[in-house]
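The other protein chains are all here in position, but one chain of the complex has been omitted.
Then we have chain A:
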Amino acid sequence: MDKLVEIVAKSLMLPAEKITEELKYNSIPEWDSVAHMALVTELEDAYGIMLETDDIVGMSSVAKIREILSKYDAAA
């Protein structure tokens, strides 16, 4: 399974098949600001990176997260 999808699914406590590239932050109750912080921690642990505040604010969809991770050379 795609590593990023797996991490997002785990953080949002949703089955992986619900995680699409278009899924947006704050578009479903499961992806609220609390889940977002959990997701940040999971991403940092999984990829060994430290995200900046602007990255977290920019993580507005799964596709966007993928784009931000590529900046850190993290193979998402």
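By our rule, a contact is a pair of C-beta atoms (placed from the backbone, for glycine too) under 8 Å apart; a residue touches a chain by one contact, two chains touch by 3 or more; residues count from 1.
We adopt the following convention: contacts and distances are computed from a predicted model.
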Name of the absent chain as recorded in UniProt (options "Cysteine-rich domain-containing protein", "Sulfate transport system permease protein CysW", "ABC transporter ATP-binding protein" or "Acyl-protein synthetase"): "Acyl-protein synthetase"
Chain A residues touching the omitted chain (full complex): 24, 26-27, 29, 32-34, 37, 40-41, 44, 50-54, 56-57, 60
